[in-house]
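Structure first, commentary second.
Complex shown without one protein chain; remaining protein chains in place.
And now, subunit A:
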């Protein structure tokens, strides 16, 4: 159990670090690189740098709202019994 927790923690930190590095490269460094450089092949166009985070945020927020609603419904049912 402890090992699994540790593995999950390691995975989470790795994911967050890789997302941060990739996004930093994409947003901060790429505008200063020539547009015909080969490195541009590994990155999506600049519009997606806005679209993907906004989409992810909306999905996360809706998940949170659904979860809270479900928990409230459950607690109400328990009270009624």
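We take it that contacts are C-beta pairs under 8 Å (C-beta built on N, C-alpha and C of every residue); 3 or more make two chains touch, one makes a residue touch a chain; residues count from 1.
The working rule: contacts and distances are computed from a predicted model.
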Name per UniProt, for the chain absent here [options: "Dolichol-phosphate mannosyltransferase subunit 3", "DNA replication complex GINS protein SLD5", "ER membrane protein complex subunit 3" or "DNA-binding HORMA domain-containing protein"]: "Dolichol-phosphate mannosyltransferase subunit 3"
Absent chain, residues of subunit A that touch it: 2, 5-6, 8-17, 19-20, 23-24, 27-28, 31, 46, 49-50, 53-54, 57
